[in-house]
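Please find one structure pasted underneath; my questions will follow.
With one protein chain removed, the remaining protein chains of the complex are shown where they sit.
First chain written, first letter: the chains are A and B, and each begins at residue 1.
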Amino acid sequence: MSMQSDMSQSVIGADAVKRSGGRGKVVLSEGKKAERKLGLMLIAPAAIVMVAVTGWPIIYSVWLSLQRFDLRFPEKQAFVGLENYGTVLSNGYWWTAFGVTSLITVVSVVFELVLGMGLALIMHRTLVGRGLVRTVALIPYGIVTVVAAFSWRYAWTDGTGYLASLFGQDQALLTQRVPALAIIILAEVWKTVPFMALLLMAGLALVPEDLLKAAAMDGANGWQRFTKVMIPVMKPAILVALLFRTLDAFRIFDNIFILTSGAQNTSSVSMQTYNNLIKGLNLGIGATMAVLIFITVAIIAFVFVKLFGTAAPGSDQEGRR
Amino acid sequence: MAEIVLDKVTKRYPDGALAVSDVDIEIADGEFIILVGPSGCGKSTTLNMIAGLEDITSGELRIGGNRVNERAPKDRDIAMVFQSYALYPHMTVRENMAFPLRLAKVDNATVERKVNDAAEILDLTQHLDRRPANLSGGQRQRVAMGRAIVRSPKAFLMDEPLSNLDAKLRVQMRTSVSRLQKQLGTTMVYVTHDQVEAMTLGDRVVVMRGGVVQQIGAPQYLYDHPSNLFVAGFIGSPSMNFLPATLEDGTLRSSLAELPLTDRIRKLLESADAPREVIMGVRPEHFEDAALLDDASRARGATFTGQVDVLESMGSDKYAYFTLSGEQATSAELAELAADVGSADVPTSGIQLVTRISAASPARLGQSAEIWFDADKVQLFDPSSGRNLTFAGE
């Protein structure tokens, strides 16, 4: 032991590489300072735009939500504290919309995960026409949601649509609550399965072929290799895909707007906010709903990160929220 | 072509870490010099400072007699080959090799001629219009060399240029690098962590550790006269055997044998003011199967008897491995060397000994053998400073 400590003091000892400053004092060289300056200058425009367009409005939104502010009666504007929150949270329409949004989110994300995994496996492993499948699968991702929604609407419209006639005449499915919700979910799932599949495919590519071979040698059949090897290895990719899709699904607006306009209680929280704001011109209530949605989304993200912790790549950043 | 002089060159990083400390090297015109050492020893940093890719904190770098510390890489007239080859993926082989000439605004005819000449030398003529992605590892390596030689620079800098090749190709390319350097006669500074490359390629070798130059010299000189424990252990394959030993009344006591010191060694030790506890070093080839020796030869050394753990027959000779009881020699340098080759992770007990003996030896695996070693070839080191107590160099 003493020999070792002697060593470090020898002329040619390893002390040459020891950090002389230690961690406490970091003296920056000119080059380092220049690098910091350049880095900050480069991110400044992007950071300023993002913060200015989201940060300020969300603060403004909180302020608006504490006001009675109806554009039809501007002279009645006044600070009302949490009254708007009371109004919204005791309103049946809000809770219906909340329930509808949650239902659509959960059901569509589950379907997307299953179908997306299937599509990912097909895109990843198909022996024929891989390029074709990958290209075609991108079309739902790329297409404008409103366009797809119109396609579905006309397909289910009595007389006009090929699907409506398939499921029996004179049903007017889009005007009945349960079928309408199913169609909304169908439209949502159709559009987003490819995106889900791409995220999962990236995860699939990370599963080493040797691992699957080893599992096969160890006696695992195809299904076991999928559930016991692929899924655990892909878990981070799956969680990221789930997180992004859940938050995205919760914002659902376009499909409902085109398919039902929110009739028969198929409205989502985003639709409710829009209706209060643009149709009702009630800024106070609209802003209150905006804040509530923001809080919900934050909670979902927080729960995801907490539940899955470091398993998710990028959780480092997510953890910083 | 020019000589390169490093005069007390030091690199200290902004966070205070000292990467290279007071390096003094004089590289002669046309010399092939190797910087070698374990990872993190500062050899690549030194090379990057010569290249101009990293600033020199203090000291002076002169190329052809002129101070170049402040010059940009492009104004130093030196070429570099990178470990990853750093070929431009969007250019063909021809464009890659022509790139430095184009930047120097050389006329088209000259570019054409120089690229073709270099391609000829490196046997790349038929690949000139391919992209790097379509080349094998060895071909990419040659393109990187080609890009360096087209400019006829004052010096070549090579940063582990062969480490990405497989073992067989590496040996092949080693000889061609050597031939190329002799053919061009250009100064070359070559960084490697592979001591075999260092021994076989260089005119002189610079061994570095922890940012400090340990020893500079011709390969054979470093092998015969290592100035310290680190150089002794780093140069040579298989490496030197080290055992703890005690000096007492002109006798060297170790778990191998009790050995009377030769006159030569005794004198060296006296002038070196040796401590009592030392580390004894014996190279594998200084052992021999005692059964093959006559009495006169035996008298020049000592023998020990041990059970052969592993026996490797190389055809020309045999490697016999023994495990001796007793504590291993310990020092910071030996620990670092072990960490570098990864042997620190291999659990061992006792002292591991490697001997290279004649192919004619009757030694058998698992049986005991009497092994002799040369008393005059023993080297002794100070365990605390690592200094070679029997250093016979100048």
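Convention: a contact is a pair of C-beta atoms (placed from the backbone, for glycine too) under 8 Å apart; a residue touches a chain by one contact, two chains touch by 3 or more.
In this section, contacts and distances are computed from a predicted model.
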item	value
Chain not present in the shown complex, as UniProt names it (candidates "Carbohydrate ABC transporter permease", "Putative phosphoesterase", "4Fe-4S dicluster domain-containing protein" or "Lactate utilization protein")	"Carbohydrate ABC transporter permease"
Of A:Trp94, A:Phe111 or A:Phe250, the residue in touch with the unshown chain	A:Phe250
Hidden partner chain, touching residue among B:His90, B:Lys182, B:Lys267 or B:Arg364	B:His90
Positions on chain A contacted by the hidden chain, ascending	32, 35-40, 42-43, 45-47, 49-51, 53-54, 56-58, 60-61, 64, 119, 121-122, 125-129, 131-148, 150-152, 154-155, 159-162, 164-165, 190, 194-195, 198-199, 201-203, 205-206, 209, 212-213, 216, 222, 225-226, 230, 237, 240-241, 243-244, 247, 250-251, 253-254, 257-258, 269-270, 273-274, 277-278, 283, 286-287, 289-291, 293-294, 297, 301, 312-318, 320-321
Interface with the unshown chain - residue positions in chain B	51-53, 72-74, 78-80, 82, 84, 86, 88-90, 99-100, 103-104, 147, 151, 157
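Quick note on the criterion: only the chains that are shown with their structure count from here on.
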item	value
Length of the line joining the C-alpha centres of chain A and chain B, rounded to whole Å	55
